[in-house]
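Shown next, in structure tokens, is the structure this report addresses.
Removed: one protein chain of the complex. Kept in place: all other protein chains.
We call the chains A, B and C, going by the order they appear; numbering starts again at 1 in every chain.
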Amino acid sequence: MEPIRIFITGGTFDKEYNELQGRLFFRDTHLPEMLRLGRCHLDLQTRTLMMVDSLEMSDNDRDLIRDACLRAQEQRILITHGTDTMEDTARHLGPFMTAKTVVLTGAMIPYAFGSSDGLFNLGSALAFVQTLPPGVYIAMNGRCFPWDQVRKNRATGTFEEIPPAR
Amino acid sequence: MEPIRIFITGGTFDKEYNELQGRLFFRDTHLPEMLRLGRCHLDLQTRTLMMVDSLEMSDNDRDLIRDACLRAQEQRILITHGTDTMEDTARHLGPFMTAKTVVLTGAMIPYAFGSSDGLFNLGSALAFVQTLPPGVYIAMNGRCFPWDQVRKNRATGTFEEIPPAR
Amino acid sequence: MEPIRIFITGGTFDKEYNELQGRLFFRDTHLPEMLRLGRCHLDLQTRTLMMVDSLEMSDNDRDLIRDACLRAQEQRILITHGTDTMEDTARHLGPFMTAKTVVLTGAMIPYAFGSSDGLFNLGSALAFVQTLPPGVYIAMNGRCFPWDQVRKNRATGTFEEIPPAR
Partner (left out) sequence: MEPIRIFITGGTFDKEYNELQGRLFFRDTHLPEMLRLGRCHLDLQTRTLMMVDSLEMSDNDRDLIRDACLRAQEQRILITHGTDTMEDTARHLGPFMTAKTVVLTGAMIPYAFGSSDGLFNLGSALAFVQTLPPGVYIAMNGRCFPWDQVRKNRATGTFEEIPPAR
């Protein structure tokens, strides 16, 4: 069983509800709980790189993610990420990750809200990262897109294919 | 986007709680609801072949599943199945399905019970069925096993690799 | 079985998550679903008066609630309300409701987030409204407080008894 590295960066995946302030916020990642719930028995190493709303992710943050991917000993890497700028991070990584399989995934609904797409996406992303050749991909909506052929449709909240830029 | 055929056969996936009798039973499949929850946007055709506990699945039932797979126009097929005899059905299909990718998956906890591994498994099975070469596989616990190299460990409730029979 | 009037005013009870904007918002009340889930078989008449965050509730809104209570034909009235200003509305109603039993209740966690205290509070509020003598009360945390002897402790998120003002 090939080892898989998971990098956590935050996003809707991990938002929680602060009942004293009535606001959404980040605390700890729910990933270990989700993997337990999914009875996942893969060889996984998880590390939290940051815990941010992806709308607030800077280029510095993206450099940090890229360096972490480049330095990782594993050939297969999963990144949990907010959906709003997931395509930006994918494009930031794409040209540099030619020797490793990197899959970004996220959620539209916080896992803590009980009806999340996160568990479904996590399952599919872990399968894609095990089977796809080196490259950077986004796994959302049951599908998998190469990093330069995908965008989030903000009206529908789904990811869709676009022709690669020339 | 390549079309995927889903065949539903029952299993823990779809068990519900009868509150008048205090017993588990089958009614309708939860698959459409799970796909909606997962915001899945694949090209899927779903058909219920049967709705049984896999401990009560007969060889006739398995012939029926095999025939349905052989006759399906799609090259990629997902089967939801009880975990207790999933490996038997995989072995029933394996020698005949050399031209199509067939993935069996299921759940240890009924989806209706709110803490199911089903959503995670469904996500991973749909990813595996899109990416793996022709053959019959079992997708459970985040992993994917060829049909002749897998068994359910009844003590732990997880699936594990075994050497292929000679 | 004595009829009970339910007035809905919004509050955390009924907040939902907008997955396109990543924000909390109001749509329809979850009360009918909650009553169904609770297998509630009381004689209830439900009406939505407004759907607001209680921090944005004005004195006009409170007059509207008071008038609705005064005009209701039922002797027993339940009001769902945001917790932030629940005590203010209770004080607004208190001096006028000497002939009817009025119980305000709410939730700290939105019902839609799957782990709500709302179902518990709804059950207790419906029991208190059936059994208490005329007056205005707040039912939260399993307890019931007269309108002039209660405040929300903002540090803990719980309601607590205070001496009546003189």
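Keep in mind that, in the parts below, a contact is a pair of C-beta atoms (placed from the backbone, for glycine too) under 8 Å apart; a residue touches a chain by one contact, two chains touch by 3 or more.
Everything numeric here is computed off the predicted structure, so don't read it as measured data.
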Neighbouring displayed chains - absent chain, whole complex: B, C
Per the touch definition above, residue among C:Ser54, C:Thr85 or C:Ser124 touching the missing chain: C:Ser124
Candidate in contact with the missing chain, chosen from B:Gly94, B:Gly135 or B:Gly157: B:Gly157
Interface residues of chain C (partner: the chain not displayed): 1, 34-35, 37-42, 108, 114-117, 119-128, 130-132, 139-144, 157-158
Interface with the unshown chain - residue positions in chain B: 12, 15, 17, 19-20, 22, 24, 53, 84, 108-110, 112-115, 154-155, 157
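Rule of thumb we're sticking to: only the chains that are shown with their structure count from here on.
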Touch-based graph of the chains, sorted into line, ring, star, complete or other: line
Same-residue or different-residue interface between chain A and chain B, half as cut-off: same
Most distant chain from chain C by Cα centroid: B
Rounded Å distance between chain B and chain C, as computed from the means of their C-alpha atoms: 46
Residue numbers of chain C (touch at least two other chains): 114
